[in-house]
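Below is one structure; the comments refer to it alone.
One protein chain omitted, others in place.
For clarity, chains are labelled A, B and C in written order, and residue numbers in each chain start from 1.
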């Protein structure tokens, strides 16, 4: 049973018949399995016990993902476009660290590469191919991107000034050892995360911290407002297209419920068109 | 005074006359009483003092809830459907652990079962039967469920990658002992809970943590936006159907509740058109 | 210069001429001064230094507020209604603890009363009389009250079950000493406060905690959605009254921009009425 290149390409890239659906399903399970092995291998006492099993499994996964990468590069008509595409880079990053750990002998570099091997969890992004409903969310975020950028810039300005003030007021003896640490603390506080690893101890510092927290409380409303109003608008547009009628004369499909004449051709509209 | 089976079923399942309302009220107080006993019994010094009283009370509550369960199974016309329904399972789980603790002799298993007995607080869910106004909330959540699922998947992807990165950057010496612990930390941070039991100590780790927090701050807006716009739409639809009527003369269908004359043709409107 | 009772009542209750406005202003400063003294007196090293000054000032404030209370009781035409009204009770609570500390000799009770004296900060609520713009907020909250109640009940159910589960899973050795403590932890976590005084240490506990946090992240959207949609509706109603025109024939003031005939009297509407 020898497959033609065209048939193989169909199995790999499409998902509308039994063979291509099976390919997708197998890939899905491979991704999940590979990630679970990576996660379990990072747990100390499991690594001590089953480290060898995990290593063999990881080699197998890497071999299969390499096969997939080669297939995709070979089968696609636009090889270069795939290689530099988002999923092309993800597919490469998912196998590269494992191979690097074989070819590097320097022991210090090796430990860095070993750490990088953990980044094969990036394979989760391969799942993005199977998400189609996510567009609503990403479009809402994209449409709000400009406003969110300005918002983040304002937040960072506040963080810089507040982090510096806290460094001046509290000083290294209370954990604020430098402006970057002060800025880290300001972000922790302004986002209401509040780890508590660094906390103000002087009355003036606590007053300043209270101000930052109340500000954070007030401005947390801003990104929510941006996304909410964006989504509400998007939904209205959707509803608009769902409920509107078409003109029986010219087919214009954007009539509203109160229209007596078609907005496009000027012909009278039937009451229940 | 012997009750017919039909009368008994009415008392148990309906709540429109004195007897059935009394049944509901007694059950309500039994549920509250049982939960309060379970809570108090868990407090060390109260258990030492009143442990025996709590044990007797618990036996009494369990006996009464068993009686209720038997009644419901016997009286309903669709026994099997009730047993596998949500409230059927809750009613069973509310009594099962107590009985299991009698029949198990193995001492290790017994301590597990004793712990499970605490789960009788699940009886609180029996109260769900008396909530009718909760529908608005649960429907809004249900309608947004698909979007919230995609949102949670995106959050988990972020959590996996960030948890792995922090494990690589900070390592076991700063408390990030494995990828699962790193993911736990990422969830604690992204949701802005911020316990502070594990915190980044290296500059690179603090920079990464700052990025996660600002991301959390920006994407906290997304579920709020989803539910807000869903609720706003639901409310608009409700208002529309509550207040709008049609003109009997020209059919204009956008009359409001206070209109005496049609806004389009000027004819008088019937008070209940 | 002897004031009539009517004139005095006008000064105390109204605020539309010079004398009554001065009375309000003096009262405002007395409230702020009294609260600042109470706050400063609670700081250890300030109490050691200026304790006597604070005590004399507090006696003066109490005397003046007593005078105000007696005036209000004497001058109002509906004495009993004032005494049991919200502000009547606040006015009484603002002076009572100070007097109680004089008449109580029992030393143990005395220390309790001394603590209660701090509650004179409740005087801040007297300021409520001067807030008129707050109605928008309180009405929005009141209109959403039923939904917020159901929401809080759902949250408490979740808190009860999660608190019990964490008590069973983590146990007293990890700080979860009883179900109430577990519930306290669940509230701290679900509201994303996250003190970090009690944290899960077992893998199962951390998994459960992650679930609670993601739930908290998802359901934080619900109260926001409720209040947002309530406010949006309220604002629309306001806008409605601002932008609409009146009928030139009957004066009906709720015409919308597209109406050709008055909805109340049926007369034709001028295009720019």
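The rule we apply is simple: a contact is a pair of C-beta atoms (placed from the backbone, for glycine too) under 8 Å apart; a residue touches a chain by one contact, two chains touch by 3 or more.
Nothing here was measured: the structure is a model prediction, and the numbers come from that model.
**Q** Quick one: which of B:23, B:61, B:167 or B:195 touches the chain that's been left out?
**A** Looking across B:23, B:61, B:167 or B:195, the contact with the absent chain belongs to B:195.
**Q** Among A:93, A:127 or A:168, which residue is in contact with the omitted chain in the full complex?
**A** The missing chain is touched by A:168.
**Q** In the full complex, which residues of chain C touch the absent chain?
**A** With respect to the unshown chain, the touching residues of chain C are 35, 38-39, 42-44, 115-116, 118-119, 121-122, 124-125, 127, 131, 133-134, 136-137, 140-141, 148, 152, 155, 180-181, 183-184, 187-188, 190-197, 220, 223-224, 226-228, 230-232, 235, 239, 257-258, 271.
**Q** Spell out, residue by residue, where the missing chain touches chain A.
**A** 146-147, 150-151, 153-154, 157, 160-161, 164-165, 167-168, 172, 177-180, 183, 189, 192-196, 199, 203, 206-207, 209-210, 213-214, 216-218, 220-222, 224-226, 228-229, 232-233, 254, 256, 258-266, 268
**Q** Touching the absent chain: which residues on chain B qualify?
**A** Considering the whole complex, chain B reaches the absent chain at 192-196, 224, 228.
Basically, only the chains that are shown with their structure count from here on.
**Q** Roughly how many whole angstrom separate the Cα centroids of chain B and chain C?
**A** 28
**Q** Which chain C residues touch at least two other chains?
**A** Touching at least two other chains: 192-196, 224, 228, 258.
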